[in-house]
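One protein chain is absent from this view; the other protein chains keep their places.
And then chain A:
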């Protein structure tokens, strides 16, 4: 067995010491299990491919389910009395918010955004917020921005309410927490694209399906952070409150919730960011708004227009992120506000000014964004893109063109990795997964990882999943090399980090659809551009975590090594990197999860495999193909997460 030789560095020789070493013991145990099971398995199914006898074909039942839903959607009580009402309520709420936004007009909304930011986070953010909304208008995207905003308001509120309720249950009850936690942990690693299809089938194309898919994606962080916040409350304070004779409810509202305020606001922040990242993806099932503009621009290969739709999303994300983060910091700090406009007075001033602005615009008959204030950025962006592609595509001296890189990358990296993975006997693949997951985690995580991997085989998409896995591995490798390099540079130079920050912000929130076209123009179609798009998306998170991890390395350790005369290179290699190991592992885990999320979207640029099947499922309304591929991606995500996740969980997911 190959696994037995990989025993790693062991200082102490001798069998006893070997066995005492935990990693080795785990591996030996696995090798033993393999020695027993593998001969049986290979005697039964000689070939290395996933045995046909162990697959379940879901095409037939899933096809029937989908037919049943379509045939009964307008008559069955489940739909008319339950889903129908849910759907109506969503449409009514989104419409309500949308009408309010339209009634306020661009002046009202822009002023209101500024004032809210001012009350919550101060003058600087107020200017940013107003400027961001004005920019949406300038780009000629006012109406789509309002549509997206209306959808987001409803989806975010629903996510917060649902998430907070779940979190409350988990925070107050240990058993609920134990059940909830693995579910929420899992939800955070699921690529959103994979589970759009069932919602579209039940609710039909349109806003209700989009809102519900968004809520499912965005509610988990709220629930997680609420539960963690409540559980983390200071025991002493609770004790004191109880001894004062407070009832359960008083204790909750007067002590536990206020103590958890910072976590709750972090949850709100995370929820908003996740919801916004769904804005474009959900347009595939009819969300409308900005996402739809980006999606339509994609079909005419118009990068400029796609960017015009994507920038408002980035701006909304940045503003909402900063404002909620500032609110979180405020909740953490205990400074007294002494200005004349504190509390309700400030808010009433804000409300009055907003109404005045909205009315002024109405009487000036300027309710809609004036068309002559629109700047069309599309032509210049497209010219820039053409220039870039013409000069980088091929024949660049010394380094070669991007097209050559892509083809070398496919031939020399992607193909061998894919063929290697697919050539691996299936039981060997399972054993490797088990070994990796067990070494880094516990036997439970190993079991989950193996079960997830086996499920892929059972659903009959083993080969395709390994193709996708090969793309993910290649993408992660590139991301880590680039991410660590940039992260180290940023940790060493504050000026570089400051320059980098807005770039990272943009790439983290820019909808992936926007850069799919330039990526194809540079790298052709196929798996290489899919990997490239994934790297672009995952890089910011990896860079951030690396930089932060290196920065947080104990200053005393650094100082003492420096005084011993270590050069800065030695310092990095011998002190900083080893001490920042947990952060680097976290970066790896994040990289894997984020790369997987985009490799799916890579199906749109020729990535093939599971991503293509999901896209195919949505495009053809084919539940059997789409859902199985979606589930396989989820299983891959689960497996990869468990294999790269050191025992304790991280706090949050990327964006």
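We adopt the following convention: contacts are C-beta pairs under 8 Å (C-beta built on N, C-alpha and C of every residue); 3 or more make two chains touch, one makes a residue touch a chain; residues count from 1.
What we mean here is this: contacts and distances are computed from a predicted model.
This complex has a chain not shown, and the name its UniProt record holds, of "Tryptophan synthase beta chain", "LutB/LldF family L-lactate oxidation iron-sulfur protein", "Glycine/betaine ABC transporter substrate-binding protein" or "Carbon-monoxide dehydrogenase medium subunit", is "Glycine/betaine ABC transporter substrate-binding protein". When the missing chain is restored to the complex, the residue among A:42, A:88 or A:173 that touches it is A:88. If you put the hidden chain back, the residue from A:194, A:516 or A:532 that touches it is A:516. For the options A:145, A:159 or A:410, the residue in contact with the chain missing from this view is A:410. Contact with the chain that does not appear here is found for just one residue of A:51, A:425 or A:524, A:524. Contact residues of chain A toward the unshown chain are 70-71, 73-74, 77, 79-81, 83-89, 91-92, 94-95, 98-99, 102, 147, 150, 200, 203-208, 283, 285-286, 288, 292, 295-296, 298-302, 304-305, 378-379, 382, 389-390, 393-394, 403, 406-408, 410-411, 415, 516-517, 520-521, 524-529, 602-608, 611-612, 615-616, 618-622.
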